[in-house]
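Note sheet for the following structure.
Here the complex is missing a single protein chain, while all its other protein chains stay put.
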Amino acid sequence: MKKLINAPDDVVTDALAGLAAAHPSLRLDAENKVVIRGDAPRAGKVGLVSGGGSGHEPLHGGFVGYGMLDAACAGEVFTSPVPDQMLAATKAVSGDAGVLHIVKNYTGDILNFQMAAELADDEGIEVVSVVVNDDVAVQDSLYTAGRRGVGATVFVEKIAGALAEAGAPLADVAAIAREVNERSRSFGVALTSCTLPAVGKPSFELAESEIELGIGIHGEPGRERTTITTAHNLAGTVLDAIGDDMPLSGDLLVMVNGMGGTPLMELYVLYAEVQRYIEGHGARIARNLVGNYITSLDMQGFSVTVTQLTDDLTRLWDAPVDTPGLRWGR
Amino acid sequence: MKKLINAPDDVVTDALAGLAAAHPSLRLDAENKVVIRGDAPRAGKVGLVSGGGSGHEPLHGGFVGYGMLDAACAGEVFTSPVPDQMLAATKAVSGDAGVLHIVKNYTGDILNFQMAAELADDEGIEVVSVVVNDDVAVQDSLYTAGRRGVGATVFVEKIAGALAEAGAPLADVAAIAREVNERSRSFGVALTSCTLPAVGKPSFELAESEIELGIGIHGEPGRERTTITTAHNLAGTVLDAIGDDMPLSGDLLVMVNGMGGTPLMELYVLYAEVQRYIEGHGARIARNLVGNYITSLDMQGFSVTVTQLTDDLTRLWDAPVDTPGLRWGR
Amino acid sequence: MDADVFRAWITDIAAVIKDQRDHLTQLDAAIGDADHGANLNRGFTAVLAALDADPPATPGAVLTLTGRTLISKVGGASGPLYGTAFRRAGRSLGDASDVDLAALAAALEAALAGIQQLGAAKEGDKTMVDVLAPATAAFSKAVAEGQSAADALGALVTAAQSGAEATVSMQALKGRASYLGPRSVGHEDPGAASSALILGALRDAILAAQ
Partner (left out) sequence: MDADVFRAWITDIAAVIKDQRDHLTQLDAAIGDADHGANLNRGFTAVLAALDADPPATPGAVLTLTGRTLISKVGGASGPLYGTAFRRAGRSLGDASDVDLAALAAALEAALAGIQQLGAAKEGDKTMVDVLAPATAAFSKAVAEGQSAADALGALVTAAQSGAEATVSMQALKGRASYLGPRSVGHEDPGAASSALILGALRDAILAAQ
């Protein structure tokens, strides 16, 4: 394993220190591994807290700032943070208008955020939790822990963040977060595995021409293995899977996301195919993101997330945002 | 080789199509592989043209837009574009205030841009060329083709772009571009090689714990091979090399750049070390960039670029920019 | 059995987890996200430190502190689950300074109940429950029948180990492994494996004290 780190056990702490150093507008609670907006808490503003395992950068810490998250808790690599961290984050951003927890649907995240919400409630902070579960590679059924939360998390954090920034009450912010999640679907593909710093070797092995379809963001094996094919065909596979679950119609927000080790050049090649497919199906990409937004360490691969826009969602998407990972309008 | 492409020979064209599709504010001259600002030519504004081999995304096409480049020419992967492309770009952005060519110092880029400048001159367009050569890993001497142009190119394009946007004349825009180059130094390190789509296997081989010091951005072998060490030590090696060539003092603009396959998490770990080193040497990082800005296909590795700021340079750095790869202030 | 026995149990757990860390991580790499060994090792290392900081006086206090520490140090799915289990067990032991086998059986029942309440896993879902449920049942039965500590703990560990092995052929319906659907079959569940280690350590600690 070759990584730009000091020691596997320090990678999360060191990366958070670097993020805070590079972005003085952020505050770092190093002990709790919580990244906080410099001006938090803002009186009367709903606080947005998210978090999860590390290794998905820029998610979540890179989305803390004006118009998006107020705080993010960083767990160990691929491990949900603990309730203490979530409580610390919740207290740090509580401006007496309540706090929204944005939780990706994994057992660990759900259980830890649930305990944190109880602790916050003990301290008299009103918390509403919204669970993101957009990954169509997982059947949502009695036979699974439910769909994973992946790319839609970025959209939920941006759009709910914009509404909170505008001063909306907790119930409305939670409602729009749920709406974004319900209108979003994702599917991911791995060309290579990823290597956890603490493990030192790839989580799974892929042969020279093998790819893994329907992966999550933790180097979990996916739904099936197949042979590498053209970007055109990969876009087809992924969008067929998404389209089977949600009609591709109207104005769409589309993210072509890299898993961390895939060059931007390849993501643009894929985006051209994604746009061709979607327009071929009579829909329109009204807004898009192409780049590394929710990653899986050094994995080569991509995910596509599609959200059905409404005028409100488009307006909130376009609203100014100023975070390390997403910035426009200011 | 596993890549998100359709065919090795189409990768440049397909990636440009994707870039243009994702950013409707850009215009694409597909035949000449030139990315152009939608509102070009702007009467009375100096036109900024750059370009080079592909495989360095977001450079150069991702830096076309308000406050930065007016056009970028994309060559084949790692191959300088040809004079016809550069001429087409120059004509497309000429607003009768002259055109600046920003050229990275490689024999191929120099020779092709030189021919393009002659052709533009034949057509009555005034062209001034500025050569970027900031890579301290190469001795600038009789024994080399001179220092390579690497990370400083991003800073030259941003800062000269801001001055051109402000309506400055060609001579001033060229002067500030040269000033940025003269005040900048870079050094790069590879943890892995990169694979050209047309070649299908890595340009060089590195053993499990080997790294290559002093690499460029084309998968050229570097100055020496050594064993992987901590981010702390790597920051030291790189900044020692830069500091030997230019004193690290005063306010600095620092970029910790990923080579394309390195996760953001690791770049932040490195940034923390870079900041510690620089502050330990009595200088201050006044502005910074951390991310993938000038890459080498799927290579894992990084480069550090340091620029000695002046008040003018800081002001121009802070000026609004709106491109796919750099955006703030609007 | 006094606080020392329970502290010894936790110490044994920490030792065996450290020793089996990579094995547990490999099991998790196959059907999860390759962190189970690191998670538990981090957690029990912190628990040892907490127990040393100020050693609790009663068995119940030892387990409660263990549970609280796991919850605030482990994260993931196993942190809240094991943390809740130890807290419930501790609560069930109350403030008795010495507990008997019956009290221990009741504590294990409480731990299992806590895990199922939180995680909603049933036997057969390919989780730690597939070890804890049969092992707890076997132990309670043996204790009720008045078997010796050695025999009852033997029944506990035997049931735990066969429960862990049984997860190999199951398809996961809970946790991360469930995303794999049928591809989860053929691998031992990491949490089941760690539960078997934890119960094995319990037997060793108690028998060593006799």
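As written, the chains take the letters A, B and C, and residue 1 is the first residue of each chain.
One rule holds in what follows: contacts are C-beta pairs under 8 Å (C-beta built on N, C-alpha and C of every residue); 3 or more make two chains touch, one makes a residue touch a chain.
A quick note: this is a predicted structure, and the numbers were derived from the prediction, not measured.
Note that the undisplayed chain, when the full complex is considered, contacts B. Across the entire complex, the residue among B:Ser203, B:Gln275, B:Thr295 or B:Thr323 in touch with the chain not shown is B:Ser203.
Only one of B:Val82, B:Val127, B:Ala177 or B:Val274 touches the absent chain when the whole complex is considered: B:Val82. Only one residue from B:Glu220, B:Asp245 or B:Asp322 touches the chain missing from this view: B:Glu220.
Considering the full assembly, B:Gly108 is the residue among B:Gly95, B:Gly108, B:Pro169 or B:Gly329 that touches the omitted chain.
For subunit B, the residues in touch with the chain missing from this view are 53, 75-84, 106-108, 111-112, 114-115, 137-139, 142-145, 148, 196, 198-199, 203-204, 216, 218-221, 223.
Here, only the chains that are shown with their structure count from here on.
Each chain gets a centre from the mean of its Cα atoms; for subunit A and subunit C, those two points are 32 Å apart. Taken residue by residue, subunit C touches two or more other chains at no position, since every residue touches fewer.
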